[in-house]
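One protein chain omitted, others in place.
Naming follows writing order (A and B), and every chain is counted from residue 1.
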Amino acid sequence: MTTHVATDEKNYLQEGHTLASWLLTKDHKRIAVLYLISVSFFFFVGSIAAMMVRLELTSPRGTLMSNETYNKAFSAHGVVMVFFFLVVAIPAIFGNFLIPMQIGARDLAFPRLNLLSWYFYMAGGIMFLIAMMSGGVDAGWTFYTPMSSIYSNGQITLALVGAFVVGFSSIFTGVNFIATIHKMRAPGMTWWRLPLFVWGHYATSLIVILGTPVVAITLLLVVFERVAKIGIFSPELGGDPVLFQHMFWFYSHPAVYIMVLPGMAVISEIMACFSRNKVFGYHFVALSSLGIAALSFIVWGHHMFVSSQSMYQGIFFSFTSFLVAVPSAIKVFNWSLTMYKGSVWLASPMIYALGFLGLFTVGGMTGLYLASVGTDVHVTGTYFVVAHFHYVMVGGTLLAFLGALHFWWPKFFGRMYPEGVAKWNALLVFIGFNLTFLPQFVVGWLGMPRRYHYYYFAPEFQVYHVMSTLGASALAVSLIVPAFYLTYSLFKGPKSPPNPWAARGLEWEAAASPPIKHNFHGVPVVVGDVYDYDAEAEELALRGMTKEEA
Amino acid sequence: MNFPFAPEQASNFAVEYDTLFYLITGFTVLTTLFVFVLCLGLIIKYKRGSGKPEDRRNPMHHNTIIEIASSGGFLSIGLFIFVWGAKMFLDMRQPPANAMEINVIGKRWMWHAQHDNGVRENNELHVPVGVPVKLTMISQDVIHSFYVPQFRVQFMVVPGRYTQMWFTPTKAGKYNLFCAMHCGTQHSEMGGYVYALEPKDFAKWKETGGNRFQPKPELPAAAGKQLYDDFMCGSCHTEKDNQRAPSLYGLYGRQRQFTDGSTMVADNDYIRQSLLAPEGKINKGYESMMQPYSFTEEQILELIEYIKTLGTPIPTQVAGGAQ
Partner (left out) sequence: MISLKKMNQPQDTVYEQFEDLAQQQETYVLGMWSFLVTEVMFFGVMFMSYIVYRWKYQPYFYALHKELDWRIGGINTAILLASSFSVALAVHYHQKKKKMNVLMCLGFTNLCAISFIVIKLLFEYIPKWNHGHYPGPGFSWDNPYVPSHIAQLWFSLYFGTTGLHGLHVLIGVILFSVLMYLIAVDHPSISDYLPTEMLGLYWHFVDIVWIFLYPLYYLMPK
């Protein structure tokens, strides 16, 4: 790989300091920073709602809020976390920033579309915030009809329009990534030299453009059902409310992979860098992303085993769900084996990645209970499901997000954070997380339905809820701490060398930290294999030199 | 404070369910431990700066045999669980022919159950131990889910169509009844208890409805007959097929053939559909003549009960009225 790192040039952060230079930017890196700020804000909103729910559940009769408020709190938590954090976070921040850099391009294919997607995201987000403040939404993030279309009060219409708009933001990003990855790779950057980060985002984008329109139009139909009384799902008109569920999950199961594939993409990068090794079974990991993307579209019915879909449909979807488990399992083994004969460096991103491995394994394995159509019957709609998807979504996506944030923080801003604090904090996230969600498996298995405000009729559940809330408090602390030390590092952190982790890849080796506006000087030409770690290159990189210079 | 670790086993499904559940738990724990030990071992062995010089000879970056063997092994264990789970599900979805039938209506935010002798109860369900019970369920408004954790059974209660589930209680006792599908403000309080009684006690309870609720004076089938007469269904649907309409005698559970050549067994959903939107399934050899009717869910269930009694002599207790 050719490398020219000049230090005396303006980086992308210095290209303009006015508000307009940020709000009208077409630079993918600046848009990624805009996303980083807004996504963090929505994550904060969603976490507040989560804390409200957890506090309320410490007592079987609830003490803090009314039924209505409780329902609005968990709905807000669900909607904000799913539509405004999980789906967006890694692709729109890290994908946006890194895909062009990793394939050696100057920008995404459609920079204006990229900016537009951020505006759509903000528009949808603001609509949802207004809906939340002017009456709230109590139908849960799944918006099942006829509850959402006919019976629920509150600002569901506005919230649904918000979700519809934010759907377009995903679609724009997806179209952009696909065009970029296909057509804008640097000379020598063949498909089999693409970093797994790019492979993961490619698979994600395929799911986005195939799935998101379906849920967008479905939610729009619910809006029409509420506003204009046009009824496609209304049982009063002979319509089928279960059809809504089919269309909703046709997107929303693949959406689970929209959330976790980028997380997996991040983990591949971190495992390779901090093991100083090529990702074990690179081809398998890359293809398993595509396999997951393909299979994800034929498993949606496993959310509906007891929804009154046909018994045989249930068995079909159960079967396909076991198939989709295999590529995920392959990935876990491959990431573990990446450390084999490597040189494991336990820096904070690596600790997050290892945490991801453990939590994702538990999350994935507990998926088997839910994929098996018989065992699903008892635990579906209970806290068992809640615990399961939090292990995948929080244990998977959130830990990957934090890992990515720490890994690429020097690349984004050219500063280092206090590594010691970061390490201990990563451990606290892991512990707090497990303390929060392990008890929920038990209480779900005992039969506690999800979205329950009271459980005085089954007081034996309380001990688990108290444990879970304690864990959630620890988790909350462990999420506030990075907010502080990362912000601190922006101003006072030591300047980072161009490649502080001695990582391979165009974004580290051929660009400065932070990068210049056009990422590279000239067009990088790729000659070597991906993840081509060797001791000599590492030694040089840590001294801030490249092979040519040496 | 007690630490319960498993729900009680109180139905015919519970033991088999738990066996499979614990099997998957074992598999989960083993796999997690395996990943944990593997990672820990690799970290210790290959930790950077542990003094040993790094050995980067003979690197191994892929191994197709390991990949295929591990995914194959994982898949075969998965398929074993799949087959067992699917078999269990088929059992759960197919009630035995001799099951005792109870109708359940879900509405925000209560459960309403009707026994075949006219006894009704709200937010409670009394069932006999050792007798298969089949619930026919429908919702009046939003989607609910009928969930009894100790029985390991759950199924959604949907507006616009009947769903059913069955179980055989195996142990007398009082069990939780939950609505497991978010249904609005008081979702968490849409529930109550299922009482499994010894058959003797159950018979006694059913006689009087537990003295808690006065049974409606008439049997569902008798109420259905009243509706049938009020709407003069009998002027077209006579005892024998005629030119205007097919007879409803012996209709329930029979195979019907329609003008478009398709066939269907006349079940609850079919009768409900034929009342609300008759044109959908016109019997072979007939013109479409019947207009759609709008009945409440309760009335439809009563008409179905009445139609079930047609074709066989009406039991004397019906003729004689209620208890």
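Note that in this section a contact is a pair of C-beta atoms (placed from the backbone, for glycine too) under 8 Å apart; a residue touches a chain by one contact, two chains touch by 3 or more.
Being a predicted model, the structure only gives us computed values, none of them experimental.
Novice: Of A:90, A:115, A:194 or A:216, which sits in contact with the chain we cannot see?
Specialist: Selected residue, touching the omitted chain: A:216.
Novice: Could you tell which one of A:115, A:196 or A:247 touches the chain left off the display?
Specialist: Selected residue, touching the omitted chain: A:247.
Novice: Touching the hidden chain in the complete assembly: which of A:13, A:48 or A:232 does that?
Specialist: A:232
Novice: Identify the residues of chain A touching the omitted chain, counting contacts across the whole complex.
Specialist: 100, 105-111, 171, 174-176, 178-180, 182-184, 209-214, 216-218, 221, 224, 228-232, 234, 236-240, 243, 247, 518, 523
Novice: Against the chain that's been left off, what residues of chain B make contact? List them.
Specialist: These residues of chain B touch the chain that is not shown: 260, 276-277, 279-280, 282, 288, 291-292.
Quick note on the criterion: only the chains that are shown with their structure count from here on.
Novice: Where the centres are mean C-alpha positions, what is the separation of chain A from chain B, in Å?
Specialist: One centre to the other, that is 36 Å.
Novice: Would you mind writing out the residues of chain A in touch with chain B in their complex?
Specialist: It is residues 67-68, 71, 138-140, 142, 144, 146-147, 150-152, 235, 238-242, 275-284, 305-308, 311, 314-315, 318-319, 322-323, 325-327, 329-330, 332-334, 336-337, 339-346, 354, 357-358, 361-362, 365-366, 368-369, 371-378, 380-382, 442, 445-447, 449-455, 457-458, 460, 462-463, 534-535 of chain A that touch chain B.
Novice: For the complex, which residues does chain B have touching chain A?
Specialist: Touching chain A from chain B are residues 1-7, 17, 20-21, 24, 27-28, 31-32, 35-36, 38-39, 42-43, 46-48, 54-56, 58-63, 66-67, 70-71, 74-75, 78-79, 81-82, 84-90, 92-94, 108, 141-143, 145, 147, 149-150, 152-156, 158-161, 163, 176, 178-189, 191, 193, 276-277.
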